[in-house]
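Worksheet for the structure shown next.
With one protein chain removed, the remaining protein chains of the complex are shown where they sit.
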Amino acid sequence: MDLTTILQFTVNGLFISAAYALVALGLTLIFGVLHIADFAQGALYMLGAYVSFYATQALGVSYFVSVPMAMGLTGALATLNGALVYRPLQRHGGALTFVAALGILLILQNVALWLFGGDFRLIASPFGEGRITVGEVVLTHHQAFVLVVTALLLGGVWMGLRYTKPGKALRALAQQPEAARLVGIDSARLGLAAFALAGALAGAAGALMSAMRAFDPHIGAVVILKSFAIVIFGGMGSVPGAIVGALVVGMAETLTAAYLAAEFADLVGFALMIVILFARPQGLLGRVWA
Amino acid sequence: MMEHGALRPVQDGEPVPLLTLQGVTVYYGRVRALQGLTLEVLPGEVVALLGGNGAGKSTTLRAVSGLVRPASGHIRFRGQELTRLDPAAIVRLGVAHCPEGRKLFPEMTVLENLELGAYVRAGRLDEDLRQIFDLFPVLRERRHQLAGSLSGGEQQMLAIGRALMVRPTLLLLDEPTMGLAPAMVVEVARAIRVLRARGTTVLLVEQNVQVALRLADRGYVLENGRVVVEGRAEALARDDRVRRAYLGG
Partner (left out) sequence: MGTRRFALVWCSVVLTAVLLFAGGRLPATGAPAVETVTVGFALPLSGAAAREGQESLEGAQLAVRLLNEAGGFRVGGRVVRFEIVSEDDRCAPAPATEAANRLVARQVQFVGGSFCSSAALAQQPIFAQARIPQVIYAYATDLTGAARQRAGAVLSVRLGPQAAIEMAPLAKYAVTVNNHRRFFAMAQNTDFGRSMVGEFRSVLERLGGRFVAEPEFYTFPGTTDFRTILTKARGSGADALVAIGLVGEMIGVSLQFRELGLAMGLYGSDLLEDPAYQDAVGARADGFLYPWVYDDGVDPRRFTRSEPERMAREMSLAFLNTLRKRATRNHGWGWGTIHLLKQAMEREGSTDPERVMRRVLSGARFELPFGTYGFLPCGQADMRVGIGTYAEGRRTLLVDRDFAGRPPAVLSATDLCR
């Protein structure tokens, strides 16, 4: 295959990775801080797409405003899930929160089906059909915008965790919950902050990825499964692990579809997850401290 | 030297206790870890809690810092009831807990660990950091290193340093010498003496009874979640029962 084709595959893979990275980052935050596998984030991805759709379509809001709107709403919803469902259940152990997460995913899907119908929606990109073409390599303006926003969001979260006081507190809570309580970190409140952040990221991903692709109330279910595999691959609770994992899986999927066959592409993420579980159970960038 | 009984009435001229535990009972599930434990710590004292595994020493500290909630009894710090407060509120009152096993934030630097120690406090930390680095110079050298990569002794210093960032009136120290090399034990003991000289009150849980009694003013011996013997450190060191049980002679 020629160079332009290879470059085009790289662009495609990078774009797929962006969605995975946003969702996986939220998942890993929640998992790291609260040890909850929040599959309901898949529904928030879907709702992010619907908020953006209705904001632009029905309210006439600019797409650029609709994305933060989606983030706000899904962030709030995730916080509610955390406060009303997960927190009361958490005392009874992990299995219960897992079942609850799947329950919320299904309920939100069906509520969306009932509210919005099963029809396919399409968010109109403000960039229309605009594209950057280098030789035969095509990157649409919308894709470029998504990549830039994703980079900013990931970078922002990264900096926030690294340098701000709440960010450090979140990391502390993930690494050593008891000591975090002892230095006076309010684990309940910060746990909700993790939910809000993760929800907002999932909502952003939904709103960003669903322009120029058809979506319906079931859009988030597959994204969440793969993102969860990515979190395990990268290391549960590891932020760089989620981002690197998203890149690895997104690229591996693309290359599998490109050079092997599309029918194997979706297995790659899970295969990588299984391989890593044997070779390095803590995940690619997960750490185990003695 | 006296057998344990109800709290003494505070007499005129006698110092008011900084911390009192009165009839504190704690359950872990169905297991009763503390059974009506009563003790007091006076301002400026170093008080040691002695006893075998499962005697309830760590649980006592955890009850004071709010990690476990007593089923009954009172814990008063400067007269204020602690049993209904959460750990964040208790640490704000100036009670710092340096937990057993050090419990550092392993993927954060030494400096970040210390900064988090002052989580509930606003304001500049330079002076606190300088004091801690003076106390443990090795931490200054390693301030940008990840806590998880430190040696056991260094980790213990960091754990104490993190607790000191609270500027505690009362420091709860749980097994600070556990698993340390003898040279490090000396180092940690020296630090406790410095703290004591600065007027920090310390409630110390220590497996090494010789070290504990050398550092402490007074001690309580716990068995099955209640105090069985209490007294001045020198007296405890001579007490037959203590010697037989803990000093191997």
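Note that the chains are named A and B in the order they appear, and that numbering of residues resets to 1 at the start of each chain.
Note that contacts are C-beta pairs under 8 Å (C-beta built on N, C-alpha and C of every residue); 3 or more make two chains touch, one makes a residue touch a chain.
For clarity, every value in this text was computed on a predicted model and none was experimentally measured.
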item: Chains still shown that are in contact with the chain withheld from the display; value: A
item: Omitted-chain contact residue, chosen from A:Phe39, A:Tyr86, A:Phe195 or A:Phe215; value: A:Phe215
item: Omitted-chain contact residue, chosen from A:Ile30, A:Ala257 or A:Ile276; value: A:Ala257
item: Missing-chain contacts mapped onto subunit A; value: 1-2, 5, 8-9, 12-13, 15-16, 109-110, 113, 117-120, 122, 129, 131, 133, 136, 138, 140, 209, 212-219, 221-223, 254, 257-258, 261-263, 265-266
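Throughout what follows, only the chains that are shown with their structure count from here on.
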item: Subunit B contact footprint on subunit A (complex, rising order); value: 165, 168-169, 171-172, 175-176, 178-186, 287, 289
item: Subunit B residues touching subunit A - in the complex, by the definition given at the top; value: 65, 67, 86-88, 91-92, 96-97, 99, 103-108, 112, 115-117, 119-120, 148, 162, 166
